[in-house]
Structure formats: C-alpha cells, structure tokens
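Got a structure for you, written out below as structure tokens; questions coming shortly.
Omission of a single protein chain aside, the complex is shown with its protein chains in their original locations.
== subunit A ==
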Amino acid sequence: MQSFCRAMATYLEFIQQNEERDGVRFSWNVWPSSRLEATRMVVPLACLLTPLKERLDLPPVQYEPVLCSRPTCKAVLNPLCQVDYRAKLWACNFCFQRNQFPPAYAGISEVNQPAELMPQFSTIEYIVQRGPQTPLIFLYVVDTCLEEEDLQALKESLQMSLSLLPPDALVGLITFGRMVQVHELSCEGISKSYVFRGTKDLAAKQIQDMLGLSRPAVPMQQGRPLQTPEQPVISSRFLQPVHKIDMNLTDLLGELQRDPWPVTQGKRPLRSTGVALSIAVGLLEGTFPNTGARIMLFTGGPPTQGPGMVVGDELKTPIRSWHDIEKDNARFMKKATKHYETLANRSAANGHCIDIYACALDQTGLLEMKCCANLTGGHMVMGDSFNTSLFKQTFQRVFSKGYNGEFRMAFGANLDVKTSRELKIAGAIGPCISLNAKGPCVSENELGIGGTSQWKICSLDPSTTLAIYFEVVNQHNAPIPQGGRGAVQFVTQYQHSSTQRRIRVTTIARNWADAQTQLQHIEAAFDQEAAAVLMARLGVYRAESEEGPDVLRWLDRQLIRLCQKFGQYNKDDPNSFRLSESFSLYPQFIFHLRRSPFLQVFNNSPDESSYYRHHFARQDLTQSLIMIQPILYAYSFHGPPEPVLLDSSSILPDRILLMDTFFQIVIYLGETIAQWQKAGYQDMPEYENFKHLLQAPLDDAQEILQTRFPMPRYIHTEHGGSQARFLLSKVNPSQTHNNLYAWGQESGAPILTDDVSLQVFMDHLKKLAVSSAS
C-alpha cells in the first residue's frame, strides 16, 4: 500500500484512483491520530462509499470469502492481512486474530496468491451460493385517477416496461383510485381482481387473509437477509413470471380504465395511495419476504383519503405548503408521514424497495411519502405528467442495463462496516436503514443513521452512494506507531440482478498522522469535494428534522471554524486571509450549498424539497457536487466551449450558456444570440457556423440527458424568457439591483435578488475567520 501512496504524484490522483478502484472518497486521506485532534479538524472523518461502483475490470470470483474466525469480527481476508504462507495462517488486520486458511487454500504461496490477497483487489466481489434463487419481483402500483392522456401514456410505459424485465421476473399489478384493486394475473378468461376500500388501513395479516394468501408465517430473519424462506411460494396468483403473462398483462393494462367514480366539481378525485401501498407491502411481505422486489408506485396526485391522506378532497383547500408546515397548519402531515414511515420500515425489513413516480403539476405528497423511497433505496421521480419524455425516459432507464448486459439494479444489500480499533462508526447517511448491529466498532456518537455497523439497502444501483461517518477514538496519550495505518472494510452482501447472491468487499487503509506535528500532511490530504458533500449530507440530514436557519447557522459555524483552523491569516485582518489549495474551493461549495434547494425551501414546495433531498442523499460525489454547485458552460464564437463561473457576470449577450444543475439542464441564449436566431441566420448557408454554435450545447445536453437518472428537466430558453429564471436563480448574484456600480454595465446580467453574492459571503467569512472575538 505504501508503494501506492508513493507512486501517487499528488493527492488528487490518489483520491481519484481510490475512487475508481474502491468507490470510496474520504474527507481526510491522512487521519489525525487522536480523538481530540480529530474533533478539531471540524470536518469529520468520513467517506462516501459507492458500494456497487461499476468496475469493468473486476470479474467476480466464484467462491466464498474467507472470514476471520473471531465471532465479533468476521472480517474478510484481504490484501492488508499478514499471511504466513508456510503455516497457512493469516492474521486479521482488524482484530489480529490468527486464522487457519481453509483446506481449499492448501496450495497457497507467495507466488500463488488468491485474488483477495493481491493489492489490486482491495475491492473484490464474490459470487456465493446461498439458498434458492428467487426471481426479481416488480409490483406495479398504479394510480387511475389520471387524466385520460396521462393514463394512456402511463399504460404505454408500463406495457413497454414488460419487455424490459427479465423474463423470469415476477410481476404484479395493483391499481388504485377510490378503491384499491389487486389484480390476479394467473386466471384465464375472466380477469380477476381483489378490491379494497381505500379508506381503511388493514394489517398485513388481514390483507393476506383477504387475498387468500394465508399460510404459516415465515419468521422474519432480519440479520440474514440472504437467506430465503425454505419454500418460496413462487405461485402467488398475484405475482406471475413475466414470460407467462405478458400478453395477459398487456391486455389488462390496455383495458385499464380511469377511476370511474365521479368527481364533482371543486373536488379532487379520491385517491387511496396510502392503502394501495399498504396492500402492496402486505402482499409482498406475505409472499416473498427477504427477496429482492420493487414496489413501483405511479401516482398522479396527492392521496386524498384513508390512511396516508395528505390533503382533503376539497379543491378549495390547497395542499400544505412550507408556510403551512411552519405554522403547524398541515393537518394531515404528521399522520400521513407516520403511515408511510411504518410502511417504509416494514418494506425495508423485508428487503423490498418502493419507487415513487409522481407526475402532476401540483404536489403529490412526496413530503409525506419520501421515506418510502428514502429508507428502501427506491427511486423517486417527479414530473409534470406521465405524458412527458422526462417520465418516459426516466422510467425506461430504471430498466437500463450496464456494460455487461446486466440490470443496473441490485437488491437487499447488507452493508457491514468493520474498522480497526482506533476508529468507530458514527453513522451513515443514504438510502438505507439501520440493522441495529451493535458491535465494538460502533460509536456512541451518532451522525446520521447510527448506532450500528450494518445497514440495509433494499435497492441500489452502481451509483448509489452512502456517506459513512467515523469517529477517531484513539486517545491522545496512546500514540500510534509510526507508519501505522487505520483500516476500514466494507462488506456488501446483495442480490445481483441476475438473482445471484454476491458479496463485495472493499478494504482500505489510510495513514495516521499526529495533527500537532504533521498537520500539513493532514491538510494536504484533505478532499474538499468529498468534505463538501459529506458536510452537505449532514446538513441536509439535519434539515429534515431541524429548522432551516439552524442548519444554516451550523453550516456557517463549521465553515468559520474550518477557516480558522486551516486558514492563514493575521488576526483581525481579513485581507490577510488565505486558504491552501486543498481548501480553496470549499467555502464556495458551502456558499452554493446554502443557496441550494436542499437547504432553502423558499420558492420550493415541500414536495420539491423532498425530491431534491432524496436524490442528494444517494448520488455519488460528482453528481452531488453538481447539485450543490451547478456547472455552467459557455458557447460562443470566441472560442471552444468552456466552463465559466456560476456567476451573473457569465451571462453575456453573445454567449449560449448550458447549465447543469442535475435536476435541470438549461440552455440559455444570450440576448444577441437570441436575436440572431429569431432572424433566422442559422438557416442561411453562409451562417452555418451559427447553426453549429446553436447545435453544440444541444448535443452536449443530449449527452447528459442520455446518462442521467432521473432524467433532468430540459429547459431551452433565452434572454428575457420566463424560463430563464432557472438560470438566474442559480448563478451567484454578483450583480444585482443593489450593487449600483454594476447596474447598467454592459457585462453580465443583474439579478433581482436580495441574496448575498459570493463576494459578500467571502468577505464576511474572512472577517469572521480572522476575528479574535469568535
């Protein structure tokens, strides 16, 4: 490993390599060696882990991992372990237990090492045989209270999706409106469904009784999600292999009617989303516990009745806004949230994930339902209508396949984190739930979902990223020997989309350093991008439960403390303030984070906030950074496309701007460009270059659109266009109607806002950082 480090020309490369190989980015790549010092670093020791990071060069091995024999450890044999080839022994690098190699390793030697001992396999994947393989399960839960057009589009999407599923996957259909219908797919001739009242919540047992599914209960085995029930009931009438019933189901979907119950004027349709989900969860719970399954909820509006209702059916009462919530005026919110949380937890406990595809112009209750997706690793997609490419393509992309022709989805993952003694695990933030595995390496201080060393991620894809926070527990007076390294092992057991059970093991190690004597090392090894995202996740996580301003204050304080700790300055002289290169971008990230919809609810509905936060908590570092600080490219005749500052000064008349905020792709034509386009120059042969200029950002945008999930909102606008607000709200308002000196100047576009600009923000930051008072 040391060779690695030395080989790295810079930390940046090191970080990048590590990320590519292990899917891990730590906030600090050299660790402060004592608890006290660690806390003074302000940014916690933490990492972003992408457990299933796509690795083209990582063929899985077809055998079981070798585990440390100490029952409380059970770490997996890895390149960091010391091996005695002659005695056929290996020492666990976490607990130092000496273990005998299993018989199969008899032929082991220095020159004949198993893959897991080779340094380049710090991340390795095992395919294991455990229990019968159960096919994937897709349970569609479809809202029928849609406009005809929407329903038609949705039906088509669903029909199309059948061809994208693995042929042996089990598929089921629940539709709902005023009532909830569970469709039986096995019968021939007459189509049959079980109908439930949409106003009444039913216990899982009742649901199973009513569906005729009752059978001896299968005890829940939380700790061993890989284990399938002894005799999985493949033959549930409600879940049938796609290849057997795709014709039937296609017809059934085709005949799907809009909810027939009349909706009188001034009313919302009665939509029983809460019960529908409850039934979906109950159905899977009773038939396929601990099996990979997706419940896919398609809804076109807020739940308006029964448990989980978010708003009444009177149109004159609008759905809750942030304002209502602050005023404690959201009547149904708490109850509904509780309902969905209960469902999410049940579903997660069974390893089933819940996707929410909500398409409506108004809010649909994502705020209340968010936990369903958040806790189970499900997708959350928000759109205006099912009849948009945003939805259609996003939905299609759920079933997209990776480089090797496999679905980019995995199920029922169990992430187990092991640390060397100096570290403890404080918590994780991401689409997971705690498995409540208390162990010696679990910290008492929780950050995010803590109190455990294991989490369950019911559904994940190659980009799903968790933030995992650690605590250095080594005492100041127990120095770590020179050259000592701390190690962390991530063991992810999951059901691959091929239904194989797999285990991916990533073991990493970092050097310890004494912060008092080797602070430069630590400083140089700071990963400001990772740090920004990790801090942002903490902030967003807090924002879910705390008042917005408190979170901002906390963020600010952390930033100031960091600047105080790592800045170079003379006391009380703001102008003397400098940050080293490894910290230089960090304040700017935080500036944009403060303005981001993850922390600002102004101008966002509660649903939108939930939606943004949902994605922020699961995307990898790159995407997260884009979300925090959108990327802005400029296209002009003055040169090749270039990234430009996310600043109002970048908005120039002769430029085309392309902004990617992750959720939106905005193409903005500067004033002049827009006039040219209106004049039709692009159609004139002599101005073909203009045509190309216009085309360039479109092509680039297309590239982004092709790969992103969920598909971003695509906005094409121009100077003065109403949609230009998407751009204007994101750029740093360096020129506003307030700073007169900029007003009327030729360059840039003033922003009508009272928000502070980055400049002002930085000035304040410097002042505070150098202030001796704080």
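Criterion: a residue touches a chain if its C-beta (ideal position, glycine included) is under 8 Å from a C-beta of that chain, and two chains touch if they have at least 3 such contacts; residues count from 1.
We adopt the following convention: contacts and distances are computed from a predicted model.
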Chain left out of the displayed complex - its UniProt protein name, from "DNA damage-binding protein 1", "Serine/threonine-protein phosphatase 2A 55 kDa regulatory subunit B", "SEC24 homolog C, COPII coat complex component" or "Protein YIPF": "SEC24 homolog C, COPII coat complex component"
Contact with the hidden chain (one of A:L56, A:V111 or A:I190): A:I190
Touch criterion as defined above, residue of A:N93, A:S161, A:Q181 or A:S443 at the omitted chain: A:Q181
Identified contact with the non-displayed chain, of A:F96, A:W261 or A:F637: A:W261
Touching residues (missing chain, whole complex) on subunit A: 179, 181, 184, 187, 189-197, 200, 202, 209-212, 251, 255, 257, 260-262
